[in-house]
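Right after this comes chain A.
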Amino acid sequence: MDEVIQILEEIQPDNDYETCDTLIDDELLDSFAILSIISELEDAFDIRISPAEIIPENFNSAAAIYEMVQRLQG
Partner candidate 1 sequence: MSFVSIEFMVFTAVCAAGYYMIPKKYQWVWLLVFSYVYYLAAGPSYLFFILFATTVTYLGGLWVEAGARWAVPAVLLADFGMLAFIKYTNFILGNINGLFGTNIREMKLLLPLGISFYTFQATGYLLDVHWKRCKAERNPFRFALFLAFFPQIMQGPIGRYSRLADQLYAEREFDMARIERGLYRIVWGFFKKIVIADNAVLYVDAIFDNYNTMPGYGIMGILLYGAQLYADFSGGIDIVIGIAEMLGITLDENFTQPFFATSITDFWHRWHITLGTWMKDYLFYPVTLSRWMGKFGKWCRTKFGKNIGRALPICLANIIVFLVVGIWHGPAWHNIFYGLYNGVIIGISGLLAKNYRDWKKKFGIEKDSRPFYCFQVIRTFILVNISWYLDRAGSTHQALIMLRDSITKFRIGVDMIDASSTWAGSAYAPLIAALFGCLVVLIHSILRERKIDTRSLLMKKPIVIRCLVLFLLLMSLVVIGNKPLSQGGFIYANF
Partner candidate 2 sequence: MRIFKRILVPVIFIAVLFAVNTYLNYLLVPYTFTRYKVHKIETETFDDLILGSSHAGTDLSPSAISSVTGRSAFNAAQGEEYPVDSYFFLKDAAGKHKPNRLIYEFDPNYWITAQDVSANYAGTYTEMQPGKAKVQYFFAKMWKADFRTSIAPWYFYRAQLSDIERNLFVKRSDDYKNFGTGTFDSATQTVEADGFIAVKPGKWDDEIIPRDWSDDMIQDKARDYFIRIAEFCRREGIELVVVTTPVPAETLAANELSYASAGAEMEALSKTYDFTYMNYTDGDLLEARREFTDSELFADWDGHMYADAARRFSVAFAEDLEKT
């Protein structure tokens, strides 16, 4: 989970990833950022994220992202 937050901080600082759960809804992460994050996540956790996964439910908070990662790790 910390690793997730670290990745988020590095790509798009200035957001409070501990508490925020409207990262997509409030447009705090734009598409460039999302794709950069996905690229890092794929590398760091050895998973493949398909376009089908890019929905607000999966990216609105650090916790949601972590849940998705865990699910994809199988």
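Candidate entries met the following condition: all candidates are chains of the complex that A comes from, given by their letters.
Convention: a contact is a pair of C-beta atoms (placed from the backbone, for glycine too) under 8 Å apart; a residue touches a chain by one contact, two chains touch by 3 or more; residues count from 1.
Computed from a predicted model, the values in this text were never measured in an experiment.
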item: Options 1 or 2 - which one, within this complex, touches chain A; value: 1
item: Touch list for chain A against partner candidate 1, complex; value: 13-14, 27, 30-32, 35-36, 38-40, 42, 49-52, 54-55
